[in-house]
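Left out: one protein chain. Kept in place: all the others.
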Amino acid sequence: MKHKLSRFAIPYVVWMALFVVAPILLVVVYAFSSANGGFTLANFARMRTYTVVFTRSFKLAIIATAVCLLIGYPVSYMMSREGERFQRVAMVLIMLPMWMNFLLRTYSWMSILENNGLLNQFFQHIGLISLYNQIAARFAADPAAYVPITHFQMIGTPGAVVLGMVYNYLPFMILPIYSVIIKLDASLIEAARDLGASTVQVFRRVILPLSLPGVLSGITMVFVPSVSTFAISKMLGGGTEMLLGDLIEQQFLGGAYNPQLGAAISLVMMVIVVVCMVVMNRFGEGEEQAVML
Amino acid sequence: MKKVTALTLACLIAASLLLSGCSVRRDDTTAAGTNSSGSTKRVVNVCSWGEYIDEDLIDRFEEETGITVNYQTAESNEALYSLLKTGAGDYDVIVPSDYMIARLISEDMLAELNYDNIPNYALIDEQYKGLNFDPDNKYTVPYTWGTLGIIYNTSMVDEEITSWDAMFDSKYAGSVLMIRNSRDALAAALLDLGYSLNTTDEEEIRQAYALLSDAKSKGVYQGFVMDEVFQKMEGGNAAIAMYYAGDYLTMLENNEDLAFVIPEEGSNWFVDAMCVLKNAQHKEEAEAWINFIASTEANLANMDYIWYASPNAEALAEYPAYYEETYGEELDMGLYEIMAAPQEVLDRCEIYENLPAPVLTLYNDLWTELGI
Partner (left out) sequence: MKRKGTFLSRLFMALVFVFLYAPIALLIIFSFNAGSSNTVWKGFSLDWYGKLFHNRLIMQSVYTTLLVSLLATVIATVAGTFAAIGFYAMRRRVRQPLMTVNNIPMMNADIVTGVSLCLFFVAVFNGWHGFAVWFNQAQRLFILEENLHLGFGTLLIAHIGFNIPYVILSVGPKLRQMDKNLVDAAQDLGCTWMQAFRKVILPEIMPGIVSGALTAFTMSIDDFVISYFTAGSSASTLAMTIYGMTKKRVSPQINAISTLLFLTVLILLAIVNLREARQERLSARRAG
């Protein structure tokens, strides 16, 4: 009986062959072709020029992921210790922003971080900017020549890009961690406590190791979109600090048409990400779980 | 055996999805239609630039002809080219600039127009016909023309800017907006170095690139922008930018402190013209649209809205009177001359030529590298 049911998967297997495997193979083919169709390695030879972009993208994505983890883990843990009703409301509140497209949310940050934006207006209002000017003028090598600033430069900086990533992908960190923590067997914790473990010990020895799968899938779900984003860096980064996503987008739909190079960059990025994930999942004994929701 | 049937079934489903999807799309574009009088709804897909049309014209055209306009915008000539090449852009009419038109013609991507369907073509000034990008007048109907220059905020910049130097000067670090398309950005650098903006000399182009990337690494640029420039300059979020004369006049309406200059080293003057793509599905509708836009009335409305000079001689000459009639005040001739640069200014400017393929590749590569 059971094996008859396996026929149910056949259409989807065909679908995957068509719309998952074939397109990726096509990327591979493109990556190894020249503009007029022959085989070439030139696209990869050029990759060295873009090392800076690779390192920048990975650096920003790692920072964003770390910040997400530092905020997301405590939030998940604290949430799991609250009452049921609180938990339900909190979950909804974390999901809710995702239902507004992330571009809407990023766009809102644009008007907050702008040089004449709300945050700078606020700083101006509470006197932070003039305070900064006074202090900076005192410590400047030549106080007379010190040019007072009128605003803090926030938009167009890597910090703004990281902020955008953290803001947009934080729910992706909280949800898997929370869903693992909440499923932890309460009797395990009780047992640990009965055996004389302190709260800190319970957390370190029991909860933390057991929630690792959630952490790992959270890290993946934040890191991958962060390392490949192009909308966030374009909107909040001002386009001066290009990320991998920008580089790829530019080769396909942007101002420097070169799909072969774009495919090669995509391929390299894909391979690096996969390697990272495999190595990381080694630590967390590859469970195919940690579902969100 | 059963597996084979299931497999073919699955293939069929996938294929029908692909095809039905496409027909759904066609329904979708026509679904936007407003009237249902005709038996088949007529559509034209137009791709232009942002802030580049008086949108009332679209409604007026739809009312007059019953053709639904699917109006889209691309960011720059280079981005438009990518859209066309990747197959992501499914347009009938496009409005590229001179050098891109030449490139599209050389790659056989444009359709020859039937000028019998475009009687208003006669209204276009001879000066904008037979230019180097379309010497035999087979593919294009000019849409606008104008100049490229530097826009700066006089409340943020103390001196009068006269040179392209300003775009590369670390004095203005953090408050300069560089344009986000390779042709214009490199033109500024080439001109600043005293070279022609149409140079094919690799050494000169590399020097220009070095100037740009040096300025970038010194933090001169707050950002690389196209139409984001409106908000940034109007809101006083940046002090200096290079952009097009017409757009400067639009910004001026929202921020009086802005000034425009065509630098002493010269600049680019351009013609943007309407063309029909070779694989266009609605050629007849496309020509109807082009004819409508080429009319004096449409040119006046457009000029009043987007502040780009019209190639329609009648419209250009009539505009000051039209302005006075509409707003009840005289048009400042200084503004008029920024919009429609007089001959002595144009003499300092050069029109872009299409570059040979190796140089285009160089532009592409350098531009990608600059982003790094």
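Each chain gets a letter, A and B, in the order it is written, and its residues are counted from 1.
Following the convention adopted for this analysis, contacts are C-beta pairs under 8 Å (C-beta built on N, C-alpha and C of every residue); 3 or more make two chains touch, one makes a residue touch a chain.
Since this is a predicted model, take the numbers as computed values, not measurements.
Visitor: Pick from B:N114, B:T200 or B:N279: which residue touches the chain that isn't shown?
Guide: Residue touching the absent chain, from the options given: B:N279.
Visitor: If you put the missing chain back, which residues of chain B would it touch?
Guide: Contact residues on chain B toward the absent chain are 17-26, 28-29, 32, 45, 47, 50-51, 70-73, 75, 83, 86-91, 226-228, 230-231, 235, 279, 281.
Visitor: If the missing chain were put back, which residues of chain A would it touch?
Guide: 1-13, 15-16, 19-24, 26-27, 30, 71, 74-75, 78-83, 88-90, 92-105, 107-112, 114, 116-118, 121, 167, 170, 186, 189-190, 220, 224-225, 227-228, 230-231, 235, 245, 248-249, 252-253, 259, 262-263, 266, 269-270, 273-274, 277, 288-289, 291-293
Operating definition for what follows: only the chains that are shown with their structure count from here on.
Visitor: Quick one: in the complex, what on chain B touches chain A?
Guide: Those residues of chain B that touch chain A are 2-3, 6-7, 9-11, 13-14, 75-76, 78-79, 81-83, 85-86, 88, 174, 180-182, 216, 221-225, 235-238, 364-365, 367-369, 371-372.
Visitor: Residues of chain A touching chain B in their complex?
Guide: 7, 10-11, 14-15, 18-19, 49-50, 52-53, 114-116, 153, 156, 238-240, 242, 246-247, 250-259, 261
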